[in-house]
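Structure below; questions to follow.
With one protein chain withheld, the remaining protein chains of the complex are depicted in position.
By letter and in written order, the chains are A and B; residue numbering begins at 1 in each of them.
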Amino acid sequence: MGGTPHDALRPSAIEVRALSVAFGGLRALTDVTASVSADHIVAVIGPNGAGKTTLLNAICGLVPKAKGEVRHYGKDLTNAHPAAIARTGVGRSFQDPRLIDSLSVLENVLCGAHATIGYSLADQVFRRRKVSKREGKARAEATELLDLFGLVHLAGVEAGRLAYGPRKMVDIVRATISRPSVLLLDEPSSGLDRAERARIGTMMQMIHGEFHIPMIVVEHHMDLVRAVTHRVLGLASGAVALEGPTEYVLDSAEFRATMMGDASGRDQKVATTDV
Amino acid sequence: MTRVMTGTESVAPARAFDWRGLIQQKYLIILVTFLVVAYFTAAGSSYSIFVLDTILLSAIGAMALDLLMGTGGQVSIGNAAFLAGGAFATVWASRAGAPFPFDVIIAGIVCAVGGLIVGLPALRIRGMYLALATLAAFYLADFIGQKYQGDTVGAAGFFLKPVFTGTIGQQSASWAWLLFCVVAATMILISWLRSGRSGRAWRMIRDHEIAASAMGIPVARYKLLLFTITSAVIGIQGGLTAHFIGSVTYDSFTLTLSISVIAMILIGGLDSLAGPLIGAVIVTLMPVVLPDIIGLFVSSSNASQDASNYSEVLYGLLIMVFMIKAPTGLAGLFRAGGRKVLSRWNASRASSAASPAAGDTAVGSAPRLR
Partner (left out) sequence: MSELTAAVIGGLTLGAIYSLVTLGIVIIFRATETFNFAHGSFMLLAALIVGRMQSGSSLPFAVLALISLGIVGVLGAMLFRFALRATVGRPHFVAVIATLGFAAVADGVIGLVFPQTQYSITIPGLSAGSTTIFGATFGTASLEVSAFAVVLTVALVLVFRYTSLGVRIRAAGQNSLLASQGGINIHWVYIGSWALACVLAGIAGITYGTVNSVNQGIEGLALLAFPAALLGGLDSIPGSLIGGFGIGLVGGFVSAYIGGDYVTVVTYLVLLAVMLFLPQGIAGTRSVRRV
């Protein structure tokens, strides 16, 4: 966690200013301003339909015609092409892990290294030795990363045969392999039981601790938010409702007022889905 | 389907002897093809060599179409357009003075450009709408071919001088070896493309296009590359066919032809290396083999006259069956069967090690892409 005077001078990993997104007549985000420091894991919470996933989509360029500004370490990414944004280092996982079912877990993880693996299509035809060297190196890195997260025994398994929990974890590994400069996670623990949720939390802490990657995490499970994140951004109806350090926000009266119905309901669900 | 869990249970690390690590799949297939060609050119009748040549020709385009549809997920029913394009471009280049094989190479380049153009609508259209757009490309190619043929030589069509000398049988045999080289080269090229970074990119575009761009994959560029490359290969098949048959008429390129190639890749199995070859063999042999089979059941048949109709019925049925029930095709079914055998073998070998829940953890199950 930060706290030195110098931090104020470092550009934020992600800064969003007056971001507004409308789909037809529906205003999904209204004038959202927030920033994520390079040291933090920030949770984005709020009831369904609050615009959390839209915020992530706007940051990584999947929402056309967003108004306002999105900056990544000072660089303006607003309405840029998603592939270009990804290449500047914005990584992302999806709520429903979009894996290539017919490929192995290792190949899926390597897919995330598309921008960093270091050879081109032409190389694949004319420079086979370079390709096999880079592939080998990438495979070793991917295997190491899977090992770090305790998933290496699944490396050769066809992704389509994985259960939901492992799928979500592989999606996160895939997003991490290219060492992004910021990682966006969309409900990484949804649909998981308590043990798997804990593992996701551990993964997030390791990504932050080992690789120093800041994260923006859309989450519903407050136990995970409390355990792992540093700050909380609360959205309601497309606007920022509260913002601040995790402990402070989650214990505050405002939080109980604005998020209460869903949040505590979810906490209860958390307790009962002890699979 | 048993699901693989993580973490707590231990998985028996004893891997089965993975013979696929020893020799890459494509070289195995090339070796088998070599042996088949060697056998038939040495010992087969000239008719059987001719049939072999047709199979080899079909295999070229089938492999390309599988890269486009199976790996890349781009639905195209207009591939006959590029067969026609390749054939007519070869004729045109040949008449302009280019000798074999340069006229075919030129045709390949022309079709690459054509593929690039056809790929442009594919950037905005997908699925069944893309299928319609490729149908438009087919009619356009058909029209151009018709006009070109009509304006130059008329209904009789174009004729090309034979490439090889000797008797029909010797020519067929020479073709067999030439086509073997082309098939082998195509297979190697396509295997290089469908594995590694580009293979993963195309599959990601196929399965989750939006997520693909969020991963840094330039979707438009890869789609255009895919159309360009596959159209060039199909065009080369068209050009080689033109020389092989010796004549080109626009009405030999029909929608039925497109459908038959789709049948090949579906029967063989989408997104597989061996699938297009398996499919090419089966679909090409149908009109050859079916009349005899039917003759066993129906005494009165002029089955050979109706060979093409019987074939159409059969591969039409197979298209439906495989598309609906088994899109991984025969190649996929073999793989699944092999996996079952392999995992049962593993299970019995590892029975001493503690391996409780994950009984079906597939060892070496993922198709190893090279």
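Following the convention adopted for this analysis, contacts are C-beta pairs under 8 Å (C-beta built on N, C-alpha and C of every residue); 3 or more make two chains touch, one makes a residue touch a chain.
Since the structure is predicted, the reported quantities are computational estimates derived from the model, not experimental observations.
Asks: As a test of the contact rule: which chains in view would the missing one touch?
Replies: Across all of the complex, the chain we cannot see touches B.
Asks: One chain is left out of this view; which of B:39, B:102, B:139 or B:159 touches it in the full complex?
Replies: B:139
Asks: Which of these, B:30, B:131, B:220 or B:347, touches the one chain of the complex that we don't see?
Replies: Within the whole complex, the residue contacting the unshown chain is B:131.
Asks: Per the definition of touch given earlier, which of B:30, B:109 or B:323 contacts the omitted chain?
Replies: Looking across B:30, B:109 or B:323, the contact with the absent chain belongs to B:323.
Asks: Of the residues B:195, B:311, B:328 or B:343, which one touches the chain left out of the display?
Replies: B:311
Asks: For the chain that got dropped from the picture, name the residues of chain B it touches.
Replies: Chain B touches the chain not shown through residues 75, 77, 121, 124-133, 135-136, 139-140, 142-143, 146, 209, 256, 259-260, 262-263, 266, 306, 308-320, 323-325, 327.
Just so we're on the same page, only the chains that are shown with their structure count from here on.
Asks: Along chain B, where are the residues that touch chain A in the complex?
Replies: Those residues of chain B that touch chain A are 1-7, 11, 189, 192-193, 196-198, 200-201, 203-204, 207-208, 210-211, 213-219, 225, 271, 361-367, 369.
Asks: Give the list of chain A residues in touch with chain B in this complex.
Replies: 60-62, 81-83, 85-87, 92, 94, 98, 100-107, 110-112, 114-115, 117, 119, 121, 124-125, 128, 131, 135, 150-151, 153-154, 156-158, 161-163, 165-166, 169, 174, 178, 195, 199
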